[in-house]
Structures are given as C-alpha cells and as structure tokens.
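The structure that follows is given in the form of structure tokens.
All protein chains but one are shown at their positions in the complex.
Entry: chain A
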C-alpha cells in the first residue's frame, strides 16, 4: 500500500493527472472499437453535467457519497489496510438510518443527527468486523470485506422486507419529515435537484479526517502502523487495536455516506438487486486523490462528473453507461502501475527542467 501513497508525495499531481488522461484514452479506444465517436460521447457527458441547473445540482448529489466512500477507503489505506468493503459499510449505513428515520418520532434537531449517527455507528461496526478478523485471526481484510459487501446487500433486503416494506411494494415507508436533511431552498434554486446537508457533512468529514490523522497522537499511531507495523509495535503501539480502529473510522465515513443518501436523496430504502457502486468507486477516488482528504474531494468531483455524465453519454451518443466503468477501472490500473505512467511523465518533467535553465 505504501507504494501507492509514496507516488503522490513525490510527483503529487502529475501522476494522477496522467493516469486520468490515459484512462479517458482507454475509454476512447473502447468506444472506437464499439463504433462510437469518442469526441461526441465525451462532449455529451460534459453537456449533461453543465447543461442545466437541475443536472448540475444532481451532479453535486452524485459527488457527495463519493467523498464519503473515498474517505472510507483512504483512511484505511493510511493504516496499511485495503478497505474494499466501503460498499457494504455504505449499505448498512443506509439500513440504520432508514430504521431510525422511520421508527422514531422526534424533533428534527435530534432526529436527523440521530439517524446520521446510527448510520455512522453501523458502518463503523461493519468495517470493524473486517478489522477485528484481520487483527485477531490474521484474515486478509480484502476477502472478508468483499464477502461482507454481499452479506450487507442481502441483510439490507431482509431487514427491509421483514420490517419496513408494506406487502406488495418494492420500497420502504418514507422516513419521517424530522429526519429528512434535504435543503429545500437550495433544491428549489436548482430546479428541485436533490441537494442536501450531506454535502456539507462530507466536507466536514474530510476536515475531521485531516485533523484526526495529522494533528492527534491517535492519528500519528494510525499512520505509523500503516508505514511500518513492526517499528510501531517496537515503539510500543498496539498494532491490532489500530487496525480495528482504522477500519472502524473508515466504515464510519462510508456509513454516514449511506445515511445521507437515504435522508437527503431518497427518503426511503428500496429492495436492491445489486450493489450501489459508490463503495467501489470510492476505491478509485481514494487512489486518485492520493489518500489525502483534499485529494479525495477533488477526485470525487471528477468521478461524480464522469458517472453522472455517463447517462447523458448513453442518451445522446448511444454509448452504454458501462463505458465509464471501463474508464474508472483503467484509471485505477494506471495508478497501481504508476511505472507505466512515469514513461509518459518523464518527457514532460524533462521539458520543465530545460525550461528552468
């Protein structure tokens, strides 16, 4: 994992930028092979996002959960863990907030924060399962968290079917008004795009991420374990406890993301036939963002634009939506194999040096 982090401290912006360009080029090649015009398709994507106030607002809605899942993956990366389970943590966050949002009758000032807190705790505990199994039983967190993603999906469907979905329907009852975090006036400004306080919470979460990891003793331990668990152990840190802690905080970010998606966007939970995808895109967001909170926000904006705009691409240029998944996969690949990217970056770096002389 440290290799991935190391790249960004050295070549900061250049490597991810080139990886993104290479990813978009790979997508263009796939489109050419499929008989589509990539220029038209990418134009359609941009037009979709910036074409109307509503779509622009909806893009912000799309970006918000990606910030949360990006932070979830990035946080665990910092402790040397690969949290591929953000998807499952996001889903249990959705369940918990729906349960609290539907079941309780409280004043809004308590109800909404309580529902978000429930999502945070549920996501955190879900992440901590993988952390605990890694710490106590030595089980690879990648495998367990992937399995937990599937368990979360079916668990969500069971909880909803058994307790919250009226017979013959596919969606749960709506959460109480007091738990809803949609911002009415802002939504109106954007032609009823589903804008909510979750976006602000996402930015606050990124700030919390920064302060916790770089300004507290606990954060120093978490990062230290990520950089060298053996040295940390020798220095008297409890490596296992830090592993569980990192997965808890990571899961917490994803859980809040799931909660705000329910409370701010849908107001109900539907039966899921497949994963939301936010957790998986969060991996790309974290990697491109260099596992830093500010980088995660920038990367989330990029991937929010790509994934939301992709529907425009399908509509106007006929390119199947899944193309954008190919682009995202390629970007992850090029970040992992940054050696390939460096081949492209080298000439640029050289030029810069010559320019300086």
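Going forward, a contact is a pair of C-beta atoms (placed from the backbone, for glycine too) under 8 Å apart; a residue touches a chain by one contact, two chains touch by 3 or more; residues count from 1.
Keep in mind that, in the parts below, contacts and distances are computed from a predicted model.
Participant: From the names "Sugar ABC transporter permease", "ATP synthase gamma chain", "Ion-translocating oxidoreductase complex subunit D" or "Aldehyde dehydrogenase", which one matches the UniProt record for the unseen chain?
Facilitator: "Sugar ABC transporter permease"
Participant: Which residue, A:54, A:82, A:266 or A:344, contacts the hidden chain when the whole complex is considered?
Facilitator: Looking across A:54, A:82, A:266 or A:344, the contact with the absent chain belongs to A:82.
Participant: Using the definition of touch stated at the top, determine which of A:55, A:69, A:98 or A:157 touches the missing chain.
Facilitator: Considering all chains, including the one not shown, the answer is A:157.
Participant: Who touches the missing chain here, A:42, A:90 or A:280?
Facilitator: A:280
Participant: Could I get the residues of chain A that touch the absent chain, sorted low to high?
Facilitator: Contacting residues on chain A, toward the hidden partner: 1, 3-4, 30, 34-35, 82, 84, 133, 136-140, 142-144, 146-148, 150-151, 154-155, 157-158, 161-162, 273-274, 280, 283-284, 287, 320, 322-326, 328-330, 332-333, 335-340.
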